[in-house]
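The structure's right below; bear with me while I get my questions together.
In this view, the complex is presented without one of its protein chains, the others remaining in place.
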Amino acid sequence: MIYNIPYIAVIILIMVGLYAVVFKRNIIKMVMGITIIESGVNLFLVTLGYRAGGVAPIFTNLPEERQIPGQLVLPIPQALTLTSIVIGVAVLALMLALAIQIYRQYKTLDVTKIRRLKE
Amino acid sequence: MVVTIIIYTMLAIGIFFNLLGSIGLLRFPDVYTRLHAGTKCTTFGSMFLTGAVIVYGLKEWYLHPVAGSSIMPLHVFIALIAILVTNPTGAHAIARAAHKSGVLPVNAVVDDLKEDTTKEKTKKAKEAKK
Amino acid sequence: MDETSKIIKTVSSVMFPFVTIYGLYVILHGHLTPGGGFQGGAIVASGCALLVVAFGSDAIAKRVKESQLSLLESIGALGFISLAFVGIATTFFYNSLAGTKFLFGRIPPYGSNPGYLSSGGLLPLMNLAVGTKVIAGLFAIVLILAIATRKKGGRSK
Amino acid sequence: MNPFVPIDTGSGFWNPLIWVIVFIIALLIVYVIRGLGRGDYKKNTGQTKPFLSGNVVENDEQLHVKGGNVYWGFTEAFKGYYNKIKSMHTGDTRDYVLWFLVMMVVFFAVVLGVM
Amino acid sequence: MRSRDAVALIALVLLGSFMIMSVLPLANMIRPFGEPVNPEMDDYIITHAQNETGANNAVTSVVFDYRGFDTLGEATVLFTAVAGVILILRRYAHG
Amino acid sequence: MVMKAFAVTSVVSFVTYLLLTTGSGDLWMWSASEIIFGIILALIVGFIARKIFIKNSYRMLNPIRWFRGLVYLIGPFFIAMAKANLDVAYRVITGKIRPGIVKISPGLKTDLGITMLANSITLTPGTLSVDINNETNDLYIHWINVKDEALKKKPRDPSYVCNGFPKWIRRIAE
Amino acid sequence: MIEVFIISAAVILISIALAFIRLIIGPTIPDRIVGLDTINTLVIVGMILFGAAFKESIYIDVAIVYALLSFVTTMLVAKYLEGGRM
Amino acid sequence: MMFEVLQIVVPILTVAAAIVAVYFRDLLSATIALAAMSLLLSMEFYILQAPDVAIAEAGVGACLTTAILIFSIKATKRMEDEK
Partner (left out) sequence: MNSIITHSPALLIAIPLFAAFITPLLSRIHRRARDGFVLIVLAATELLALLLAQDIYANGIRKYVFGATLPSLTHPGTMSIPVRIIFEIDGLSIFMVLISLTIAFVATVYSSSFFKKEDGLDRYYTLLLLVTVGMVGMELTGDLFNFFVFLEITSIASCALIAFWVDRGESLEAAFKYIVISSIGALFVLMAIGFLYGQYDALNIAALANSIQFTFIDKVALVLLLAALTMKAGIAPMHMWLPDAYGEAPPSVTIAVVAATQASLYGVLRVCFTLYGKGLRLNMAAVGWTLVGLGLLTIFIGVTMALVQRSLTRTIAFAAVGEIGYMVIGAGTALAAGAQNFATVALKGGVFHIFNDVLDIGLLFLVAGAIIYATKERDLNNLGGLAKRMKYTTVFFLIGLLAVAGMPPLNGFASKILIYESTYQLNPIISIIAILSSILLLAIFVKIFYSLFLGPELPHLRDVKEVPKGMLVAMAILATLIIIFGLFPGYVLQTIVDPAVAALSNPTNYINAILGGA
């Protein structure tokens, strides 16, 4: 139970981010919420790859007392997380560019006023 | 053995100052004094902590002079230099921004900067009038 | 007194080459130490962001054009995909340099070792290509967003 | 392969070729019937003019039913439904996300409850 | 908007509880923290990465060799985002 | 002039690169490939940063100045820093402060010198550089415990806040 | 030796928590950045200590990245507060 | 033993930073809190033995995310303005 703290932190992060997206009116705040969800998912992936007592799967100057079988952290989740981080930055940049242009057009950041498209 | 004692001492000093910095950050009344605590103490404490790691790395290098054991002390040294250069600059940037954004020191005895800024403003206003 | 403090400018310009060389180090040593194309590229792009902050986006935009950045980015991306094409004699993305005696062809021994820069096959080259791409791309994003802050109101109707 | 294979729908079949032939035959029949009609119908005379109980006929453009007004009666008849469904489409991004979350809960209920 | 907030809160709470349930080791449902079950694929990479790719960093060998295609996709995502930002802010990019 | 800046930047980058990659091989501490790539990368960095790194402070190329800088760092600077921290510790515990912002004219000309001074001041007892006048190089310093005698005359005496640093820095950087 | 480093890192973590409180309660933006700056330095130190504890010299690279880049954030916020063009 | 304590404290701090980032009405403060969250997340990655990811998060979170957020706040407006 106590060792699953990172997993629980993941869920709380995701829920906090979703809270920001669902309840906050400011679009930049919503973007921040999405960033928080993104962080949560990244943490989830890295946590999946953790092996208790292991070190990173890098063989350069590995400490001698770490025998290799079973002593290294799993590498694939880390690779997935890297990809996910890049995607996060890309999406963030795009959303912020849109936010800037929306502000230029609508003169507001309030999402309840940015709704010319309805019905 | 002596090296171990040195490392322990440096760690103790570093931790002391870092904790002190954080406490000062909480106790002081305004931004500038907090900067004193936050910048000076943490920089000094970090110097000692990183110094301890450097000493430790050097000891390892001395004990096992294989290729690669030199990386730790040198990289830590680079990190230390970077901290030393950037921290005071960051503090300066914050202080300047704070003063420009209108956060003035609490209970200030004297404030030359404010005087000068107001002087300049009135001067500019006069020029604008002319 | 509206411009940036001299101290910040000086420190930024002193820091910039160090940040850049460190970023390039991270890019090139991706197969030996933590890091790689993306991480190093992000570091170098952050160094460029440092310059944007210290000297203002006007001064930087005068030196660096958006078209140059996109050119660099395209070159990086093309380099990466071409490196992937190199292996197409066997399969796409086949690491055809590993194990040859050529440029990066060395194979390190199994287990803990100090690492050789000349190992890794196509990996260091791919790192370089991705690094180029990421530097250009992220810097372009930062620069354009910085320029976008300037024109308040813009061309809206 | 025969390009004119019919589709087997389980209980019947569908072959557009037959349909086309039937359609053409029907057209022919219509044409024939049309030919049996009155011959004294003349275009561009008073015969074709609309007669609105003696009121003045407005010009064509005002008679034209605008695209946005089609099925006005239909929407009027189902006003309750349309009010509800229109208020569902708020145009608020947060509501879109909220619908997604609600549907996720529904899926959870279905999958965890039934399976 | 009261009802909307209530619905949103309920949905969030339900979703959170479902997900928390799925990460708690009630019946060993997900791998417990720090103890991967049967990491066959990763162990293969750990043991063969140096041999097959010549890279000491197994993460890099995964990123660029074993899953190199993902990295191509990742680079494409970044390229796409840059193109998108330039497209959206093109009034500013070209001066 | 540009060539010189390029060369200096490249060499500095190369040295940094060598520091980062120690222990990689047999050429004393480096492998041949590291050195080759180091040279290439250093040239690239030199090309990019040639107009940024060194504006006109070529006098820093003198090794005697480096030596002086080292002595300064280990000697007066470190002692002042230790004092500073004890001072802050004292103030954290007792809460006795008497803050104020004073203006001093250290009389340094170069950018590098004033930067070093400002950073030294920030790290030393009770003082923090708040602002700088970009034309006259006057520093505005936040002083945590203002002494009354410093307030007597209007162009303040720098010696109260920066115990002899300007002298050192003039010898290092100017 | 390893335990000592980890205990030191734990104490650093307490300092981080304290600085984090300043980040939360800080009445003005500069107060918050001071908190962030302090956290930054402390995290760098913590990472170095962990690196020493794991005996992994290559982990120090992460700390260097932070040491080089942490003040960009500070300067960005400072620049924003100063007003004027970016 | 100590190590487990760390593995518990850092996630908690991360979550706290995220909550604070959502709580702040001032977008600039929220950005600062987000930077702190990214920093702590990087620390967590570091503790979970993922230095690659930690470097990426450092390079992105410490600088680029904050930079583009602050630029866009500058281009729009600072306060969240909720009634």
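In this document, chain identifiers A, B, C, D, E, F, G and H correspond to the written order of the chains, with residue numbering beginning at 1 in each.
Simple rule for what comes next: a contact is a pair of C-beta atoms (placed from the backbone, for glycine too) under 8 Å apart; a residue touches a chain by one contact, two chains touch by 3 or more.
Small disclaimer: the values here were computed from a predicted structure and weren't measured.
Visitor: Relative to the complete complex, which of the depicted chains are touched by the chain excluded from display?
Guide: For the complete complex, the undisplayed chain touches A, C, D, E.
Visitor: Contacts of chain A with the missing chain: which residues?
Guide: 14, 18, 21, 27, 30, 34, 37-38, 41, 44-45, 48, 76-77, 80, 83-84, 87, 90-91, 94-95, 98-99, 101-102, 105-106, 114-117, 119
Visitor: Take the complete complex as the reference. Which residues in chain C touch the chain that isn't displayed?
Guide: 67, 70-71, 74, 77-78, 81, 84-85, 87-88, 90-95, 155-157
Visitor: In the complete complex, the non-displayed chain touches which residues of chain E?
Guide: 18-19, 21-22, 27, 29-31, 36-42, 44-45, 48, 65-70, 72-74, 76-77, 79-81, 83-88, 90-91, 94
One rule holds for everything that comes next: only the chains that are shown with their structure count from here on.
Visitor: Tell me which of A-B and C-H has more C-beta pairs in contact.
Guide: Result of the comparison of A-B and C-H: C-H.
Visitor: Centroid of chain C to centroid of chain G, CA atoms only: how many Å?
Guide: Result: the chain centres lie 25 Å from each other.
Visitor: How many Å are there between the centre of chain C and the centre of chain D, using C-alpha atoms for each centre?
Guide: Going by mean C-alpha positions, chain C sits 56 Å from chain D.
Visitor: Suppose each chain is reduced to the average of its Cα coordinates; what separation in Å results between chain B and chain G?
Guide: Inter-chain centre distance comes to 11 Å.
Visitor: Please set out, as single numbers or ranges, the residues of chain C touching at least two other chains.
Guide: If we look for residues of chain C contacting two or more partner chains, we find 1, 3, 5, 7-8, 11, 14-15, 18, 22, 26, 32-36, 38-39, 43, 46, 49-50, 52-53, 108, 111, 113-115, 138, 141, 144-146, 148-150, 154.
Visitor: Mind pulling the chain E residues that touch 2 or more other chains?
Guide: Only 8, 12, 15, 50, 56-57, 59-61, 63, 71, 74, 78, 81-82, 85, 89 qualify.
Visitor: Considering the complex alone, what residue numbers of chain A touch chain D?
Guide: Residue list for chain A touching chain D: 18, 21-25, 27, 30, 111-112, 114-119.
Visitor: In their complex, what parts of chain A are in touch with chain G?
Guide: 55-56, 58, 60-63
Visitor: Which of the residues in chain B end up touching chain F in this complex?
Guide: Within the complex, chain B contacts chain F at residues 17, 20-21, 23-24, 27-30, 32-33, 35-37, 39-41, 43-44, 67-71, 74-75, 78, 85, 87-89, 91-92, 95-96, 99, 105-114, 116.
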